[in-house]
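Of the protein chains in this complex, all but one are displayed in their positions.
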Amino acid sequence: MFTKKNMLYISFFFAFIGILAVIDTLYFGREESFNLTRQIPWGMHIAGYVFFVAISTGLCLIASIGHVFHLKEFEQMSKHLILLSIITLFAAFFVIGIELEYPTRLIIYAIISPNLQSPMWWMGTLYSLYTVLLVAEFYFLQQKKFKLAGILGLIGVAADIIAHANLGALFSVARPFWSGAFLPPYFIVLAIQSGAAVMVIFLTLIQTHNKLQLTSSIRAGRRLLAIAIGVMFLFQASRMMSSAIMSAPDVYNGAMTMLAGPLKWHFWIGEVFLGMLLPLGLLSKSSDENNLAVYASCSAIFGMFFMRFNHVIAGQMVPVRDYYKLELVDNFLQYTPSFSEIATIVGGLGFTFIAYYYAEKYFKMEREIS
Amino acid sequence: MPYNKITRRKFLKSSAIASSLFLAFAGAGIPVLFSDEPKEQLSNFSANNYIYTSCGICVNKCGVKAHVEGGHIIRLEPNPHFPKSRGMVCARGNAGARLPYSADRLKFPLIRVGERGENKWRKASWEEALQMVGENLNKVVEKYENRSAVMFVSTEGFQEEFFKTFAEAFGSYNLLRHPTLCLSSNIQGFSAVFGNYPDADVKNAKYIIFTGSNRLEALITPDSIDLMKTGPKKLVVIDPRFTKTAAKANEWLPIKVGTDLAFALAMIHVLINENLYNKQFVEENTFGFEELKIHIQKYTPEWAEIETEISADKIRQITREFAENAPKSVYYPGRRSSFSKNDAELRRAMAMVNALVGAYNVEGGLVQTQKIKLNKIEFEPVWYDNNADDRLEAGKVKFLAESSGAWIPFRNAVLEEKPYPVKAMMVYKQNPVESVPNRKKTIQMMKSMDFVCVIDIEMSDTAYYADVILPESTYLERWDPAHSLSGIEPLVTFRQPVIQPLHDTKSCFEIMQGLTKTCNLETNPFDYTIQEYIQKQVEDYEGAYESLLNKGVYIPKNIPSPYGNRGFKTQTKKIEFYSDKYKRKGLNPMPVYETVTEIPEGKFKFTVGRHAFFTHSSTQNMDYLNTIMKENVLWLNTEKAKNLGIKNNDLVKVKSSVGEGILKAFVTQGIRTDTVFFVHGFGSKSKGLTKTHGIGASEAEILEDHWEPISGNALMHETLVEVTKVRS
Partner (left out) sequence: MNGKKRYAMVIDTHKCFDCKACTIACKMENGVADSDQEYRNWVDTGEIIGVFPNVSQKFTPGQCNHCTNAPCVKVCPTTATYRDENGFVRVDYEKCIVCKYCMIACPYDARFVSSTTHTVDKCTFCAHRVGRGELPACVETCPSKTRTFGDLNDPKSEVSKLLRENEYKVLKPETGAEPNIFYI
């Protein structure tokens, strides 16, 4: 099933769906092709963007952990991880590029009339910097200038952590439900979780398709994933408990959309079961001989997408105008992503696989372990 | 063409595509392809660009000044020179700025090609359409040897004057207007007592009782505005439903439908028996007080409590407060009074309550209105021999207004073809299919006609059943004659076009000119231009025409004070508590209460009422207004809803003896348990009303055709309905 050919076919199909989304968006215009409303202006795209960015961040962090601490299991794969990190970052840019009405204006006016107060400005700036660093790091790895690459990697990690923490802050300044000191670390843990899951999948694919022996790296990835999920579990549990017990109405209601409101399936099935319980269960049964870790990672990735989605949407489902609050259960705002919105994300996934496949070939990395 | 949605949208799309292509290939430095600059940069608009005219969306005719740029109406702003509207324009008046641009407008004459009501039409030239109307009217007159076999149907509006003139020149007695759907019992009742139908001095009143007058949704200028701006000290709202007026009131008394007369009589009882009335005023100005005193004894508050379900104590309290604040207290006459069977008598009793406390022609009380007299260009009506003796429904109504008729008895007579057949129908600016109770009967009547012509601006439900539809220019595209608006502060206004007609439409005046030729009239009452006509109308007042053009309004300087006794135009020249005129007609000389029919278990009284966003049946389909309210919903009391297993937003069926409608339920604590209500104007038959066709329910469809014989008014709160759940 997971043959090279099949994987490519599926990826091209996904990418095709993504192209349909692009056409749909450009032809019908964003107002018509997205199910966004005045009260829920951020939807699937923002979730998808954060999702891809987190994977990129996670991969970069893992690769750099290898470098910095000379952990052989990660270090030997760092070039692959960095490449994948670059590709997922571009997937993220693709998704946000579709979302924004005038992405080019961002470039122009971020330079000629910047707002240094805005986390969004910092996001753009830091991720641009981060992109440059990643590409440079990859370049030097390719040139086998490991020392330089290592230094860049270190700066990259710093930029990356700052950028990703900033992303957390971007949310937290905007809405009560998103605020709180926990958001930046939550974002970092989530990134590591994402990176680890993606790493397990890709390394397993690389191992089977490229006939490489990566057991120890995969094993380390499995452990990292399990730890990250564990930490995340504690994070979420304490967050939900505190939100549900002793917090401002906005925060309480936001949590309620997930615990018992319109997002309850997304939360209990998507986030808790697929994102945490199932992967942990599978991981506990996984070994070097079986593929359970791949299934666990897929499930975790699904779950993490729900996590992103729930996070972005729950923060907006509580109407900000007070007077709605009388009977909130009836009055939670509704959002269901449109075809075009879902398809963009699917396209991003397809793009990631295809790009990685060809990039690996192009850079002749198939047999390589750095 | 500004505001052309299609081109604009396409433009935006291509700009989006272009900008993305730029993104893909160029990467940066993309020019901004589209942006709406802030308005102040775009426009070199100055105050001189305003064109003054008056709003045409409802009966109030508020003063507006149109902000027009490049031949396009930006907005209709309040006219500060126009005292009656107190410097406001309501939601409907504002949305009027887009009325000419509506996609659903009638854009050229239409001639029916399918069956009536099949919605099959062909486009026609004005020449052909007018020719066709003329020929058909001539044919009907010949066939039935009766000019009154052609009925003329219309509602108030500036141009209606020409339509009425045409009907007169045509020689038909049967001009059928809207008052018997609206306020004829009100006018009748108040006039019977005072000799006129007064206005309330809301601005100066200290205490106001509204009984079935939803003044904050049923806007009447200046009353609605004065009510909120200066406001009385205390406002009491008697209404079975918690309206927005009730929301702003000091007290809301949810009276049992149709029992207001009991409340009013009990007030009279308390005023007299507790000696709260103004003895001097009563002595000097009234007739029949002693008779009234005896007559009223049986109408105690305790008796009224049983009828109205408002406690006797409450009635006493309200009456005492009313007397304390007199003469600055008003038992508000209201406007629409097509309510319940006691209505004409109710209005008499209300007038008497006001009279007893001397709240008449004084500041803060009821005040006789004044009107600025305008000229007319006279014409000599021709006497035609091939005519009936009288109106079709003559003799059926005690006080029939000859010039307006009585809708329901008239329609019954058409259907019975008695005393003579009426076989052609000319309709101007009225929508009887929706505004006359029992829609099926109106459609049946239209189908019984040899010929029907409707003059409208959109495909109303009435136009839908016509043979020929003549499209009128909207009120913003035409000259309208000067019009004298009576009131405590009377004024003259008019209309001038703020833009040229956008489509192949004409004003009613031009249409009547055309018909004068094709109908072979022996006289031509329209031998002038409309501007000449307006000048003639105001020629007695110096500077009036210029004032109209430049300020949209004319008010003579020497208008006398509205206050102070100006005599009474009754038979006794006094305020009549006792009416000999009524007695001679076989009616009660003093108001007598008839018990209302009980509401059986499982049924509800259906009531109608206004909504601030809509005018009758005519603005629900309008852009912008429809966005505020897209469908009507059935108001149903929470307790009753629970018993019926109906939740908010469930789909329910409302069924009367004549029809039914399906709409969503609005479950609320704001209505009596035995009463239901929904907003007028949805559930249209016409497919030309794209936003209301088949959406929600129609009142006319379920209203039974009750009417009362004193004024001929329709009774719209006498229908019992059943409510059942269709689905969740």
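Points worth noting:
Each chain gets a letter, A and B, in the order it is written, and its residues are counted from 1.
Following the convention adopted for this analysis, a residue touches a chain if its C-beta (ideal position, glycine included) is under 8 Å from a C-beta of that chain, and two chains touch if they have at least 3 such contacts.
From a predicted model like this one, the values you see are computed outputs, not experimental measurements.
Residue in contact with the omitted chain (choice from B:110, B:216, B:304 or B:587): B:216.
Contact with the omitted chain, checked across B:433, B:452, B:555 or B:625, is made by B:625. For the chain missing from the display, the contacting residue among A:109, A:265 or A:358 is A:109, taking the whole complex into account.
Summary of contacts with the chain left out: across A:132, A:234 or A:320, the touching residue is A:320. Considering the complete assembly, chain A touches the hidden chain via residues 30-31, 36-39, 41-42, 100-103, 105-106, 109-110, 113-115, 117-121, 123-124, 170, 173-175, 315-316, 319-323, 326. Residues 8, 12, 15-16, 32, 34-40, 43, 45-47, 74-78, 86-91, 93-95, 97-98, 216-217, 219, 224-225, 228-229, 242, 244-245, 247-248, 252-254, 612-613, 623-625, 627-628, 637-639, 668-673 of chain B touch the missing chain (whole complex, contact as defined above).
Operating definition for what follows: only the chains that are shown with their structure count from here on.
Centre-to-centre spacing of chain A and chain B amounts to 61 Å, using the average Cα coordinate of each chain.
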